[in-house]
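Supplied in structure tokens, the structure appears directly below.
The complex is shown incomplete by one protein chain, all other protein chains being positioned as in the whole.
A and B label the chains in the order they appear, each numbered from 1.
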Amino acid sequence: MVCCLLKKLKGLIRSRSIHVSVVNTGGCNGCDIEILACFTYRYDLEQYGIYYHNNPRKTDVLIVTGPVTEQWKDKLPKLYDKVPEPKAVVAVGSCACSGGIFNQDGGRVGGGAAEFIPVDAEVPGCPPRPDEIVKAVVEVLPTFFRRWEFERGGGDGR
Amino acid sequence: MADKAPRGVTVIDLDTGEEKPISHHVPVGPHHPILKEPLRIKLAIRGEEVVDCKVEMGYCHRGIEKIMEGMPWQKAAFLAERVCGICSHAHNMCFIGAVESVSEGEPARRGLFLRYIVQELDRIQSHLIANAAYFYSIEHETMFVWNMNTRERVLDCIEKITGNRILTGWNVVGGVRLDVDEDTLNEVIEVLEEKVVPDVETYRKIASNDPFIKMRSRGVGVITEDMIRRYRVVGPQARASGVAQDIRTIEPVYPEVGFRPITRDHGDNLDRILVRYDEVLQSVELIERMVEELPRGDHRVEMKVEGGHVVNRTEAPRGELVYDMEISRGGVVKKATIRTPSVPNIRVLEAIAPGAPSVADAVAAYASLDPCVACNERFIVIDRDKDEIVFSGKAREVLRACRSKTS
Partner (left out) sequence: MSFQDFLNHILSREGVRRLLDAHSSKKYTVKPRRFRNFPTIDPEKCVVCGACADACPVGPSDGKPPALEMTDKGPVLHEDRCIRCGLCAEVCPVSAIQVGTLHEEREEVVKPPKPAEIAVDPDLCIGCGRCERVCPSDAIHVVDGTAEVDRESCVLCEACIDACPVAGAIKLLPMDVEELRRCWTKIVDTKRREVGSR
């Protein structure tokens, strides 16, 4: 009982304070600046307790934008390992979801972030509008962190 | 490096007894809090002072030119747009301009004017985000947020005209995709005059008078005319050093609305910021005049692509953008080479970073160059005097990989 309460409390606190790190794995910058726009006045992700912090060692959520280029194929898993648990990965843009327009004949890119690291949420679009990013992030991430403690420990999941 | 007199922190070697400076190599990137995009800057420091700087590129190479081969222009225009997300309209326009110059007939006049109106709006938002990034790198958060907020208003204008915020897909051969009515253009001008111009004037006043910004920016990262010639620096970075070099003087439409390049003299970080603010205000004036003189008629005419070899140049927000293409009859791209302005602009960091009093100043100088790494992975290899390849490190590996793929 106490353990369950403790887990709930942990999940609650984690879901209220999420640190985000954006990794551009060779995209065209479009998704990056749309994510940056989410942290300014108009869309203001910080009101939901999500803080932009570009240091992978202190972060909870890795936002991946861009197809994974040759140079990033070994570096992205390394970067993922440096993020402490609990962690989530969000792929923003069609490049990060599947390689997008670059993943065809002649391109030297991987097929999206999911081939190299586990991805928890995907936001398609090229680029997605800031309101689509805000919607996806706000709907998925707090729930993910609230349930994480139960799912990892094999709890009842309530 | 070694011949310089030791300064800063020193350590005594216990075996030999001689005094040695502690020197470090500080790698910045490819993933780093100040970088939005992947790039590695290797700084060699002695104490606090930066003594050497190497820029490693190649983290963004996607092989766009190779994918473009064998595509009709309708598809390849969308690919050209995705070279860079910030100055996407310039890439799209340059590509379409190249196809048009090997086609029969002239593009629609109204379409041309609408195209350049969106181009100037694109320049405003790009300059604002560049300045915002600079203020973020010197930890002036207030100016960062203000600049980004003004940029949102400009993006609204672009959205009203084209439908998308960035990556608009606005140009087609012969004109633009959709017509714009007068009310929309008047609304855009209203927003620019009432919201953007007063804001930008305030920012320019703050940037030129604030003592904190002055201390961090004045006299830091000076680009001399000699460096400009050696590294082929283009765009606002060159104009801040007094070199009046602007492709807009030879582009259509601009001479008709009375365009003159803006220059400043010092060539340091602060002047680069101020030149961008000046250009934003100039762009607003240009848009007003273009809307006044907007010709009536069709926004798009049909043009038959004849094919041939073409070199087209456009003034992107960051400087001169060149598309060198071979196009077959009917509009299929045979071969494309893209030269983006960011390549020389980032390389010049190797010249201005050594001698910076601290790592933070080198980083600020980097941000003031308006770097766009996504533009950057184009691989022009220039030989110096002694047959040395300018690109080093990882870039060479990718180059080799490209050759193995293409040959």
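Quick notes
In this text, a residue touches a chain if its C-beta (ideal position, glycine included) is under 8 Å from a C-beta of that chain, and two chains touch if they have at least 3 such contacts.
All values derive from a computational prediction rather than experimental measurement.
Only one of B:M71, B:V99 or B:V233 touches the chain withheld from this view, namely B:M71. Summary of contacts with the chain left out: across B:E48, B:D298, B:D324 or B:E350, the touching residue is B:D298. Residues touching the missing chain, restricted to chain A, are 12, 15-16, 18, 43, 48-50, 94, 97-101, 103-105, 107, 111-112, 122, 124-126, 129, 131, 134-135, 138, 141-142, 146 (touch as defined at the top). In the full complex, chain B makes contact with the omitted chain through residues 71, 74-76, 78-79, 82, 159-160, 162-164, 169, 177-179, 297-300, 302.
Just so we're on the same page, only the chains that are shown with their structure count from here on.
Here the spacing of chain A and chain B, counted between their Cα centres, is 28 Å. By the touch criterion given at the top, residues 22-34, 36-37, 40-42, 53-56, 66-67, 69-72, 75, 79, 101-102, 104-109, 126-127, 129 of chain A touch chain B in their complex.
The part of chain B that touches chain A in the complex is made up of residues 30-34, 36-38, 58-64, 66-67, 69, 78-79, 82-86, 88, 129, 145, 148-149, 151-152, 155, 165-167, 372-374, 394, 398, 401-402, 405.
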